[in-house]
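A single protein chain has been omitted from the complex, and every remaining protein chain is retained in its original position.
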Amino acid sequence: MQVTLKIFRYDPEKDKKPHYDAFKMEAEPTDRVLDLLEKAKGYQDGTISFRRSCAHGVCGSDAMRINGMNRLACKTLVQDLGVNKITVEPILGLPILKDLIVDMEPFFDNYRAVTPYFINDEPAPAKERLQSPEDRERFDDTTKCILCGACTTSCPSFWANDQYLGPSAIVNAHRFIFDSRDKGAAERLAVLNDLFGVYRCHTIFNCTLACPREIQITQAIGEVKKAIATGKLD
Amino acid sequence: MALKRNVGLLEGLKYRGGGPMLAWLLHRISGLGILVFVGLHILAAFLTQQFGSDAGIFINIIYESWAFQIFIFFCVLFHAINGLRIIILDLWPALLEYQREAIWLEWFVFIPIFGLAVFVIFSGSLGG
Amino acid sequence: MKTHQFEVIVVGAGGAGLMAGLYASKTAKTAVISKLYPTRSHTGAAQGGIGAALGNEEEDRTEWHTYDTVKGSDYLGDQDAIEFMCEEAPGIVYELEHMGLPFSRTAEGRIAQRPFGGHTNNETGVPVRRACYAADRTGHMILQTLYQQCVKNNVTFFDEFQVLDMIVVNGKAAGVVTIELATGELHVFHAKAVIFATGGYGRVWEITTNAYANTGDGIAITLRHGIPAEDMEFFQFHPTGIYKMGILITEGVRGEGGVLINDKGERFMAKEEYAPHVKDLASRDVVSRAMYLEMKNGLGIGGKRYLYLDVRPETVNKYAALDGRTNPDGTPYTVTADDILSRLPDIIDFCKTYLGVDPVVDPMPVQPTAHYAMGGIPTNVKGEVVIDKKNTVMPGVYAAGETSCVSVHGSNRLGTNSLLDLVVFGKQAGVNAAEYARGTDFQPLPADPAGPAREQLARLRNSSGAERISTIGTEMKAVMFDHVGVFRTEAGMTEAVEKIRELKERFKHIRLDDRGTVFNMELLNAWELGNLLDIAEVTAVSALTRRESRGAHARDDYPERNDKKWMKHTLAWLQEDGVKLDYKPVTFTKYEPKVRVY
Partner (left out) sequence: MRSRTVPQRGLNFEYLMWLFTRLSGLGMYILALVGVVSALVMGARTQMDMATLMRWTFMPNPSHVASSDIVNLDAWANAFWQIMGMLIVFFAGTHGLNGLRVVIEDYIGSTWLRPVLRGLIFLIWLFMIIVAVYVILAS
């Protein structure tokens, strides 16, 4: 089938204002949007710039707005979109460096703010720390995060203000808060129980719909809110 | 130089969120709407009561118009129903899995009540 | 141009690079440089598991792991290194667990383990549960956990800095030259020790499980500095990649009981000529070759170039019963659709997303896909790079992970041994580089350390031909997949070598559209293509010269393993006039070469 790929263009060395370029090409319904971008870059205009690596939705490089919604270009097939006019734009709420490439630093700053690492200062046993399959299951959903940023940059609260830690950071805090082996929950909850923590989340749900890993993000945030309210972690 | 991050209102509205994003927008608008209404109401009552002021009556006329009534009823009803949804989900986050159904249910409750109220307002204000 | 100074530089932030960075930074001033954000590294794609003889699910021993690895390597692995790795394995897996890695768990709360190809109970010959896993996201969890630990320990990162060159002074490492993607500016990192952990080069082939970023930069850079590449002809083709796309379907699927089926509906791996004992869980080279032969004999599905991988519960249960497979407690092994779903969630997601196939309901179309480089930068057990057949160490240069060749995988890697290799030798490289740095001084930087790198880029940028890099890349991938793939022939490989040389010539006449400096990805993709072409040439020539079949290197014209002539590692140098080869002996401890049957 014939598709038109409309790409958001901005070259800081040339352009004052962004514009869109359209590329026509042949595509299979099973082509990924990433394949189309590669084709456009490879055979029509080499200056198109975007990030990508794994090409199958596990590295988190290529979150972008595709037909108005955050997705991974490598996990969106032409047939999923149901139309043959495809518009790709950079994710919202982060500075645009070039074309589809945005500055992810504010995003990672927020990630680092929630102490996203295992904390347990007790001496480790000779073998593994035990954990029942149920306790392991408790935080399974949020271990899947690939830090693609699709959620945070779909959140109107984050658009309003990038001091809001954002769903991704909360997801990564959740992953440890509910890990029965971890001892740092109080510390993390203190960060999230704050002006720029969970209170900036208004259950808008865009994050959950955008997550390519199908993490129940709003639910995770809700669980964190509840943990703050009740002081219980079960 | 990087393009700034500011997300304009239009750009934000263009984002294809789902039902919950619309619900949030309406919740926000309706909350602020009621706030304005309550504020004006108290002010109007105060002004008429104390000074028999024209300003108070003027305000009264505005919010007694049928259009304003429909608007404010929309706000109150939507805000109350949606607010309840949010509170319930806060209590049982696990229910967030049924978010889609919750939104459906919400409109399912909202539309008949609102329709009825609109009917009453119209039949009242136009008929009488 | 900016200059920075660190004692140890780690190039690459995958599993190997992060582990090295984590350990080196404990005692030396360390920076980790990566062209991708660390969590984008391809280690995150690894699915099935990391091997360690913990014996959590059933009896297992380190010696069995060692022997299986030696056998899996088709006896080309260096046995001292393999012993070391397998002995370190349990400890390092516990260490990962202590870092918080969320492994799946057994009912007793221990790390869960599953069977994987080539891993057996040496006494009974039955597949053993040795792969420690976190559903089918083991690599993801390792990468995230190591990155988290680096954040915790304040490791210094330079993200989206691409290393273009190594600085060598007096035959010792003196640093690296990098380009900052965001600005196009060159940065020189002055260092005492450099650790390469740049991952694989699967992008040489058309159908591959590897990421766009897997372009073998580390190997290409070291080749340019006169360091040889070892055993490049051994490249693993994974049996089960999604048809046409190459996306990996983990061997864990077969570990859970999935079977390969041909057009006649036969479970062909059970055939006498393939692997009558362990069947679908034979090592990867054996399975890929069997699949190739089936397809060649017209038994591909509908005569096409794919077969079915079937993990529907009814199929699994049928064959598990036929095989008499049991649970650790002796009860017959059965699965339900929910079991499959909970153990292989991502695989199911991939199939649904990319094929519209639900593996619990329909079988998956699969074909062998380029997967893993056994070869790479030669190192010893300490992670030090060795540059000749006498294993002379090049001071200050280290390598770890898929880019290195220790060699623990010999001519064929067993599943789960790569993640193990990353963490074990990543740690070694980190510890030893830091120690080396403490005992040595900085080499003086040359007058213009970034000169050669700048020249390389300028050549690409100013080249004014008409060739598109995408065309050259596509042609290279096609010829390598067709002729230096699962099965190889003299004629095919000769053709490939010629074609690569032609492409290298054409590569001199490319034309780039992007003249900018900010995120000039086209320029860097061109530079990476140059690396791939170099590596393709080295690979094809090494393969053409090895006249035997061993492990992943299978030849039509020399179908047998020839221990007399070829029990040796290939060393390949890239020179102006082509590839120069030499060989070095394999280290043996106690395992004598035997015929390999599964």
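Each chain gets a letter, A, B and C, in the order it is written, and its residues are counted from 1.
Note that a contact is a pair of C-beta atoms (placed from the backbone, for glycine too) under 8 Å apart; a residue touches a chain by one contact, two chains touch by 3 or more.
Since the model is a prediction, treat every value here as computed from it, not as a measurement.
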item: Where the missing chain makes contact, among the chains that are shown; value: A, B
item: Full-complex contact with the absent chain, from A:M25, A:I119 or A:A160; value: A:A160
item: Which residue of B:L13, B:L35 or B:I62 touches the chain not shown here; value: B:L35
item: Where the missing chain touches chain A, by residue; value: 132, 134-135, 138, 157, 160-161, 163-164, 180, 185-186, 189-190, 193-197, 199-200, 225, 227-229, 231-234
item: On chain B, residues whose C-beta touches the chain left out of the figure; value: 28, 31-32, 34-35, 38-39, 41-43, 45-46, 49, 69, 73, 76, 80, 83-84, 86-87, 90, 117, 120-121, 124
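Keep this in mind: only the chains that are shown with their structure count from here on.
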item: Remotest chain, chain A as reference, centres from CA atoms; value: B
item: Mean-CA-position distance for chain C and chain A (Å); value: 27
item: Rounded Å distance, chain B centre to chain C centre (Cα mean); value: 58
item: Whole-Å separation of chain centres (CA-atom averages), chain A against chain B; value: 31
item: Two or more partner chains touched - positions in chain A; value: 12, 97, 103
item: In the complex with chain C, residue positions of chain A that touch it; value: 11-14, 30, 38, 41-43, 45-47, 49-61, 75, 77, 97-99, 101, 103-104, 108, 112, 115-118, 120, 124, 126-133, 135-136, 139-140, 143-147, 175-176, 179, 181-182, 214
item: Complex contact set, residues of chain B against chain A; value: 1-5, 7, 11-12, 14-18, 20-21, 24, 27-28, 86, 89-91, 93-94, 96-97, 99
item: Interface residues, chain C side, partner chain A - complex; value: 36-37, 39-42, 44-45, 54, 94, 97-100, 102-111, 134-135, 137, 140-141, 144-145, 148-149, 151-152, 182, 211-213, 245, 247, 346, 349-350, 353-354, 468-470, 512-514, 516-522
